[in-house]
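And now, chain A:
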Amino acid sequence: MSDINLELNKISMRFGGNQAVDHVSFSVTKPELIGLIGPNGAGKTTLTNVLSGMLKPSSGTIYLNGKRIDGHPAYDVTRAGLGRTFQITRALGRMTVMENMMVPGLALKPNARKADLEARAQEILGMLTIEHLTHELSRALSGGQRKLLELGRLLMLEPSVIILDEPFAGVHPRLQETIYKYIFRVHEDGKAIILISHDMGAVFELSQRLLVLHNGALKERSGCNRRLPRP
Partner candidate 1 sequence: MVYLRQIESRIDQGIGRRRLGYIVLGLIILFFLWFPNDTSQSNYAKTVFISGFFYAIMSSSWALLAGIAGQFSFGHMAFMGIGAYVAGLIARDGIMFATLGIAITPESFSAIGSIIIGTLVAGLVGLVIGWLLLRLRAAYLALFTIAFSELFRIMMLTEYDYTGGSNGLSLRPLLQIADVDTARQVEYYLMFALLIVCLLVMHWVANSPIGLFLRAMREDEDAASALGVNVVRYKILIFVFTSMIVGLAGAIFYSDVGSERIIPEQLEVLQMSLIIAYAVIGGMESLIGAAAGAFISRYMLEAMREVVISLPFGLTTADGGDAFVWETGAWRFALFGVVMVFTLRYMRNGLLYPFITWFSGRDLAMKETVSKRDGDGDDIVEPMGADDE
Partner candidate 2 sequence: MKRRAIFICLIALLAVLPMGIAQADGHCEFADYTITIGGLAPLSAPGAVAGGVAMDWAFNQAADDINADCGVAIDGVNYMLDVVTGDSEGSPERGQAVTERLIQEDGVDAMVGVYHSAVGLATMGMLEANQIPTVFSEPWNDNVSANGILEYDGQPPRFEDGIDHVFRISPASSMVGSVVVDWLLSLGVDDVVMIVENTDYGQPAAADEAARFEAAGATVSKIDVELGTEDFVPILSRIQARAEAPDVIRILVTGETSFNLTQQMSELGIAPSEDTICVTNQFAFQSDQYWATVPDGNYCAFNRVGIIPSLFSDAAVELNAKYEEAWGDIIPSFAMASYDAVHILKDSMERAGSYSDAAAIVGAIEAVDIELSQGRYYFDYGSHNPDLPEGTPAFMWHQWPDPIVTVMQYYETGQSGLEAAVVYPEVYQTHGTGYIVPGTSP
């Protein structure tokens, strides 16, 4: 799991005359927790979308584990090992929680045995404390539960880099604890996590490295102490 290598090289994104992302370069080479912060409109979401293949960058290149992924469709990027969540949860409403988990499972491993995938999904749901909801339609879930479901879906992809877009927004404190635990667990499994959040406290608390976006440009990067997880 240690051979993580994400490399952004002078990524730019223009919308008409508006430079949303301006020659951003950075790389991730080891399982670490990275915070990505910046004011509203700084280009965080755009950068995420470019990274995950939802948008084609106007210029620049992105390599993930030696494979060029810029301009590739999102599903290619996902298969290359980069998973993301959305700022506003995008659970697949009229599908059950288990079906939500099976979509990425089957998409990545079409030949796997269904029972194995289901067992794996059940395990992940258990870790996220929503195993009792397996057969519910996901639109019947609360906002926080949907967030957990999204995090769970990500693990079915077995990505090497995970982008979490505002994982704590609008989530009940009790469930926030679960998300913290999830992040540590995933990190321990040897995956790199890029954390995007308005909650500066949480980001400072968690990240080992901090990227600050301002007007589309990466202004500074500074290391940051990682505190121990709260009990």
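By definition in this document, a residue touches a chain if its C-beta (ideal position, glycine included) is under 8 Å from a C-beta of that chain, and two chains touch if they have at least 3 such contacts; residues count from 1.
Here is how the candidates were picked: all candidates are chains of the complex that A comes from, given by their letters.
Only a predicted model underlies this, so the values are computations on that prediction, with no experimental measurement involved.
The candidate touching chain A in this complex, chosen from 1 or 2, is 1.
Across the interface of their complex, candidate 1 is touched by residues 45, 49, 52-54, 73-75, 78-79, 83-84, 86-95, 99, 102-104, 106-108, 110, 132-133, 135-137, 140, 142-145, 153, 157, 169-172, 174-175 of chain A.
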